[in-house]
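Note that one protein chain is taken out, while the other chains of the complex remain in position.
Think of it as A, B and C in the order they're written, each chain with its own count starting at 1.
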Amino acid sequence: MRVERQGWKTSVLLLMAVLIQPGSPVFAQYQDQTKTTLSPPQDIRAFDTPSDGGDSVTLIWAPAAYDSAATKYQILLSEGSAVDPAAMKVVAEFPANQHYVRESKWPWWTRPAAGDQHQFTLRNGRGVELKSGTAYSITVAAVLSDDRGIGMPVRVTPQPNWINWNQINNLVLALLFGGIVLYAIGRARTKEIFLRRIPGLDAVDEAIGRATELGKPILYLTGAHDMSDPSTIAAAVILGRVAKRTAAYETELLVPHRDPMTMAVCQEITKQAYLEAGKPDLYKDDSNFFITSDQFSYTAAVDGIMLRKKPAANFFMGAYFAEALLLTETGASTGAIQIAGTDSDHQLPFFVTTCDYTLIGEELYAASAYLSREPVQVGTLLGQDIGKGLILCILVAGTALATLGALLGAQWPQLFLDVFKDVK
Amino acid sequence: MIFLRRQVPLLITLITGLVFAAQYYIPHPASEQMLTSVTKWLQIIGGFALVLGVSSLFHVHAIKIRRKEAGWGYSFVLYVSMLGTIAVGLWSNGKEAVDGAMTSFGWIYNFMMVPLQGTMFAILAFFIASAAYRSFRARSREAAVLLIAAVIVMMGRVPLGEYLIPLSGDLSQWILNVLNASVRRAILIGVSLGTVALSIKIIFGMERSYLGGGKE
Amino acid sequence: MIFAERMLKIDRRIIFLVIGLCTLLPLLYPVGLPIKISPEVRGVYDYIESLPEGSVFLLSLDFDPASKPELHPQSISLLRHAFRKNLRVVAMTLWVSGTGMADQVVTQVAREMGKENGKDYVFLGWSPGGTAVIMNMGQDLYGAFPADYNGKPTKGLPVLQGIANLRDVTYAVSLGAGNPGVEAWYVFGKDKYKFELGGGCTGVMAPGLYPLLRSGQINGLIGGLRGAAEYETLIGQKGKAIAGMDAQSATHLAIIVLVILCNLFYFSLRRQSAQ
Partner (left out) sequence: MPIETIIGAWVATGLTLFIFSFLYKDNPLFKLAENLYVGVSVGYTIVKTYDTVIVHLIWTPIVKNGEWALLIPVSIGMLMLTRYVPKAAWLSRYAFAFIVGVGSGLAIPRVISSYILKQIEDTVRPLLVMVPGEGLSFTWNLLNPASSLNTIIILIGVSSVLFYFFFSVEHTGLGKVVARTGILFLMIAFGAAFGYTVMARMSLLIGRLTDLIEFTDLSYGRPSLWLLGLTILTLVVMSRRASHKPEEE
């Protein structure tokens, strides 16, 4: 990897030059050898395109009276400091009513000229090869049938840049949101954070209560993923809560697994829960058991358990795939209360229609954070809430400002709106 | 030793994370060159990750066969089919077809893998139908709304539905394009915030489950 | 046991049979109902239609045999359209188990349209890493795929002339069955390398891609078998998708009837138990 320190300095200097004194090149008219009636483009400025890798240059020139679809602009380029425009190569041609600064995607903080000016960015590729660090002469010509008015050539050297200023809003947002998350986690470590009660958790208690009344077991599934997946971790945390209740009510708990590692972790959690409920003697190691890792064989086996043991309540927490429907349908046919919680959005519709209660997406994490009170989990949740709140405000304020802008025909709302655009 | 085992990995994550987040904002050729190299590296590492992912299967089934656990015969089938496919694949230089002519590896692919995998998911069609009859109930107002929207979309997306109720096409178009899009957008924003938060926690070493284990 | 309860408890294998017949009969005796074209599918079609001859069209077949019935017809139609417009076709896949299928469909359509490998089209094959492949292609196409599927070096292939990376691609379409798929092509591809992007996907994925469609991040979306049927109608070449539409209609209707029956019985049961 070659690092060009020199290039870095020059590019910064050049950038400053562009920012500080726009339009420094000499503006002059250039008369073509042939007699023309078309006046050459005025106020031509050329500079290294800021915020790029050094393979393009940008031209700015003033609009003219003849700007229309019939007239064409040509971009002329040559290496070195050619003075004879006839020797310059035509590298682009387009109708004269196109390529205004306002059409470009530049946000206000990098826009090099007023919106009514013409703008053209000449890039590497398609027959043009711009080398960074090489000096070029470039100019614009206006063409109408045989008439040609050629502007004064300007010198320009493309340079690589170290920062893409067009994306600076992205960076600011990343830093802001990163700061919020870290702050929220820090806060959760020292203070108690309010989390609203997730209604699904009440349903959990209710279901366990009913199972006790009926004297039937409870079935709990932790999903298809292993312990490295956040949804499985959440499922394991909620299992702790369920196990505590089943211990207290002395109800049988069945937890069939698809992953041996997850089973080992869940055994620990269940044991701990029975201990905390003061019923360690009731704990059975084989309430957590491994079936198989094959998707459909596992499903068939669990369906078999549902039909034979007729659990009063089925819990489906964690990540699920196509097997979800096969499980919940069988569960529904046995008349069990079914409670699901998953972030697998493609299976959510099926859970909602076949289960009595469903924790949707992030609700699963929230439920787990609510139960575990673990600072990193709670803090992340709070951080995300703040982030969502900010976005909500931006949406509402932005719509209001955009409407106001349309009503008044004003440009100033863009000062706000551009910040929340992806402008590259 | 603790330093080598714990701290160094966290340091690697911190540095690589920050460098590659910053790379996005730096258009300089040096930074681009770095991205070029590292994405190529990730491709190669991705290959190793695949091997790692499937190798746990080797292990699980080897144990089953050795201990003659229930259903070890199926594990044996799995092993034989895997080794057979590998042998045939290497014999055919890993190509399913040479100039349009099928190799024996291509035969295994076309007549075993494609129908097996395709059918695995086709059976779900039947289960959806049975669930539609036995358990897609409007238990609550929410579930009722869901089912009505589902019925409209199901009608509007097939020629017969549009033929019977011409309005259903436009209505399902509107549901998908406006109502559905707005919800998906909110979910997308929420999930993205979650992804960014998780990435930040990983970079700053607050989330370390990836170091602990678990298969790919 | 009351009637509604007994009806709900019937053996589900009877329902399986009903669905099997609803699929089988229309396939054997097709009706051929007209297919309306949606603006999503038209977006992709119109864009390809507007491309000048020799433009670079990248088709990424990101699916495996499990999604073959939906995405295979889409790829056939898209390839036929691209070849008919004489675009330079660069095909590839990010899903390892789809490699053989992708090779087959590209070779088959190219042969049918009289196109030459290496000159009019190339199949790059598969490479591991998912999103890393997209990014590496964006930086350097020849680094990501030093050789094509047949092992020929990609550098110097006439079809790839003037293409250094994804920035030189005019139009890319990802036919995605999951991740990596259409979204990955936007986030790790178009976001930086600025080519135009279209999407094709399975029915399961389609609703999730509408936000990207609305914001113009993808300029069109071919959703599932229905989308494929629309595309077949647009290019005027009937294929498996149009043939499947009658069966699709019949099964949808069957499901709707089943859902309605289910709820009728459910509510009658509820009323009875409330009395």
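Criterion: a residue touches a chain if its C-beta (ideal position, glycine included) is under 8 Å from a C-beta of that chain, and two chains touch if they have at least 3 such contacts.
Remember, it's a predicted structure, so these values are computed and weren't measured experimentally.
Asks: Looking at the whole complex, which visible chains does the left-out chain touch?
Replies: A, B, C
Asks: In the whole complex, not just what's shown, which of C:T99, C:N117 or C:T233 touches the removed chain?
Replies: C:T99
Asks: Which of A:V91, A:L173, A:L214 or A:V376 touches the chain that is not shown?
Replies: Answering carefully, the residue with contact to the hidden chain is A:L173.
Asks: State which residues belonging to chain C touch the missing partner chain.
Replies: Interface with the chain not displayed, on the chain C side: 13, 16, 19-20, 23-24, 27-28, 66-70, 72, 96-97, 99, 125-128, 131, 135, 146-147, 151, 186-188, 191-192, 202-204, 206-208, 211, 214-217, 223-226, 240, 243-244, 247-248, 251-252, 255.
Asks: Taking the full complex into account, what residues of chain A touch the chain not shown?
Replies: Against the left-out chain, chain A lists 167, 169-171, 173-174, 177-178, 193-196, 198, 294, 296-297, 300-301, 303-304, 307-308, 345-346, 348-350, 352-353, 360-363, 366, 369-370, 381-382, 385, 388-389, 391-392, 394-396, 398-399, 402-403, 405-407, 417, 420-422, 424.
Asks: Applying the definition given at the start, please give the residues of chain B touching the unseen chain.
Replies: Here the touching residues of chain B are 4-5, 8-10, 12-25, 37-38, 40-45, 47-52, 54-55, 57, 71, 74-75, 77-86, 89-90, 93-95, 102, 105, 107-126, 128, 132, 142-143, 145-154, 157-158, 170, 172-193, 195-196, 198-200, 202-203, 210-211, 213.
Criterion: only the chains that are shown with their structure count from here on.
Asks: If you connect every pair of chains that touch, what shape comes out? Choose line, ring, star, complete or other.
Replies: Contact map by chain: complete.
Asks: Nearest whole angstrom, what separates the Cα centre of chain A from the Cα centre of chain C?
Replies: 24
Asks: Could you check chain A for residues that touch two or more other chains and list them?
Replies: 333, 345
Asks: Two or more other chains in contact with one residue: find those residues in chain C.
Replies: 208
Asks: Can you list the residues on chain B that touch chain A in the complex?
Replies: Those residues of chain B that touch chain A are 21, 24-30, 32-34, 37, 60, 120-121, 124, 127-128, 130-131, 134-137, 139, 142-143, 146-147, 150, 187, 189-191, 193-194, 196-198, 200-201, 204, 206-207, 209-210, 212-215.
Asks: Where on chain A does chain C make contact in their complex?
Replies: Interface residues on chain A, with respect to chain C: 125-126, 333, 345-346, 422, 424.
Asks: Which residues of chain B touch chain C once you look at their complex with the stated criterion?
Replies: For chain B paired with chain C, touching residues are 32, 35-36, 39-40, 42-47, 49-50, 95-98, 100, 106, 109-110, 113-118, 120-122, 125-126, 128-130, 132-138, 147, 150-151, 154-155, 157-163, 169, 173, 176-177, 180-181, 184-185, 188.
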